[in-house]
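Of the protein chains in this complex, all but one are displayed in their positions.
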Amino acid sequence: MSEDADQHSDATPAGGATSRRALMLGAVGASAIVSIRPALAATAVSIVHCSIPVPDPGRGAGWIAADGSVVTSGTAGAFAPPSRPLKGQDVKQALAGGTLPGVEYERSQAYMNYVRNLHSGTSGFTCFASLQMPRG
Amino acid sequence: MRDSDKNDLLYRAAPPQVLCVVPLDTFTAIYHRASGITHLVAPPVPEILTALGTAGSTLDQLIARLGDEYDLLDGDVAALAARLDELAAAGLVSTI
Amino acid sequence: MARVVSDGWLLARILRAPGEAATLDAGGWTALLAIARAEQMIGTLAWRLQGTAMPPAVARILGDARASHDHGRTLALWEAEAARRALAPLGLRVVLLKGTAFVAAGLMAGQGRSIGDLDILVPHAHLDAVEHALLAAGWEWVKPDLYDDAYYRRWMHELPPLIHRDRDRMIDVHHTILPLTARITPDAAALLANAMPLRDGVAMLSRTDVIVHAAAHLFADGDLAGGMRNLWDVHCLLREFGVEGLVERAEHHGLADAVGRAIRLAAALYGDGATLSPGDRLCLRRVTARDGWGRATRPFTRLGFYIRSHWLRMPPAMLTRHLWTKWRGAGRG
Partner (left out) sequence: MRIGPVGFRVGSDWRTPVRQLEMLYAGYPKPEDDVPDFTVRLFAARPWRRVIRPAVMLGGDFVLPDAAPLPLAQGLLAAEMAMNLQMALGQRHYLLLHASAVERDGRVLLMTGESGSGKSTLAALLSRAGWRFMGDEFALIDPATGLVHAFPRLVSLKNAAIDVVEAALPGARFGPLLEGTPKGAIRHLVPGAAAVAAMDTPGTPALLLFPRFGFAPDVRPVAPGEVFVRLTQASTNYVALGERGFDALTQLVRSIPAHAIDYPDTTTALAQVEALWRAL
């Protein structure tokens, strides 16, 4: 695959020799790396002990609205995020119809709606996905 | 860690021979042979890895080098430090 | 071949003498692969049989096992590197234990070996600093249970297990090689002082200590689960490092009995044989308890060793308290 690396470095100064390419370093809170994790955790450890950060630290801070969306901190009717990521095991139980431990019903519902809206590329997605896939 | 300490840190990129880099679209897939981990990265990560090199650079040296090569639309040292922290957490950059 | 012996001895025989694989029929190969998988030794078998004649289907399966081992080796060495990076600012070197040490040092025992957690040894005095450095570098506690946590901190030879939040890999941070509850107290300071450097910031136990540790792990701590693999480790370590100074060192750590038994059992399974005591034979019966479908057999022998492992680790009153708390915990769950 070394050709690919070469190809990439050739492609980097795109736009020709006359004008230099623009580059944004991004915001401090933003994220530019997604590390691929196993889709089906091969050990019990990762299934039971995986966790879901709410919200995804890679996508900035905020509170969680009742429908699970991430809104500006302090929004009326929304909930401050949990201090620690949700545990896979707790989410599994809440998915089966319970509430998350240590929080009131509405707050649990909001957090769970956030979890249900997770999509690939977001922190916690693999955990959520593996909880829903008890088989291959 | 205080910012003054951070300025003295030497950052090193993983050597090119342990990286397999495949541009897909705005994203680039990187396989890191040393860790066996695949990373999907967006700009400015590939550019930082290329500019950083394996010899070791401080934040100020790196931002100067990036400025030579690119039009930096936001020449923010704090943002660059955040990117490098992210790269270090992923194992693609080391400070030791 | 007079009769197909489909238990752990089948695997032991082929590892000892790879040439004997030529006598296997399809059923023998199938049993061998199932047993090797169940003992987590398929990579070892694949490495040992490299270049031996075998049916194409087996060559394909073992080829995949080798590739899988190579990847596992990469992951294990990367965990060691991640720990090194996390602990380097403390000025501590990482002393690798078990499988990771074997592959990092390029030892025969590491060839094809499957590696799960990263095990490291650090000075007891630095335990708090190590814990904080690892937590700051992305490791998290596995067990939220307070009893377990208190139990570990008070009695065990390691921190409660930590898992890395991104890489899903566990690290066991040891400060000695046996639980503090065990009746034997190895010399942890000597283990650290005599560790052999492998490269900057990374070391492994000395040639004799590494064998003492393998034996301690087998007999003074565990219930012999994974015994076939651990005895293969011992066999390979003895082959490469010899026995010079081993007895004295084992005595120094109070582990002469365990080391003696490990040497005899490794020789019986993988070497030129040994004179066995009745206790040795019982151990071998436990270690090789597997059938051609990879199933665990001899349940009463297994149970006996399970109880024995706890007996060795804890005084009776404490054992009762421990099992009671665990049992109530299981009932709640």
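For reference, chains read A, B and C in written order, and residue numbers begin at 1 within each chain.
One rule holds in what follows: a residue touches a chain if its C-beta (ideal position, glycine included) is under 8 Å from a C-beta of that chain, and two chains touch if they have at least 3 such contacts.
Just so it is clear, the structure is predicted and the values come from calculations on it, not from any experiment.
Though it is not drawn, the left-out chain touches A, B, C in the full complex. Per the touch definition above, the residue from C:60, C:124, C:153 or C:281 contacting the chain not shown is C:60.
For the chain left out of this panel, the touching residue among C:12, C:33 or C:162 is C:33. On the side of subunit B, touch with the chain left out of the figure occurs at residues 20, 22, 24-27, 29, 31, 33, 36, 38, 40. Considering the complete assembly, subunit C touches the hidden chain via residues 26-27, 29-30, 33-34, 37-38, 55-58, 60-61, 64-65, 67-68, 70-71, 74, 293-295. Contact between subunit A and the unshown chain involves residues 1, 34, 36-40, 42, 44, 47-48, 120-121, 125-126, 129, 134-136.
By definition in this document, only the chains that are shown with their structure count from here on.
A complete topology is adopted by the chain contact network, contact being made between every pair of chains. Between B-C and A-C, more contacting C-beta pairs join the chains of B-C.
When each chain is reduced to the average of its Cα atoms, C sits farthest from subunit B. Rounded to a whole number, the gap between the C-alpha centres of subunit A and subunit C is 35 angstrom.
Each of residues 37, 90 in subunit B touches at least two other chains.
Multi-chain contact residues, meaning those touching two or more other chains, occur in subunit C at positions 166. Considering their complex, residues 1, 4-5, 7-9, 11-13, 20-36, 121 of subunit A touch subunit B.
Only residues 35, 37-38, 41, 43, 45-46, 49-51, 87 of subunit A touch subunit C when the two sit together in their complex. Listing the residues of subunit B that touch subunit C in their complex gives 33-37, 89-91, 94-96.
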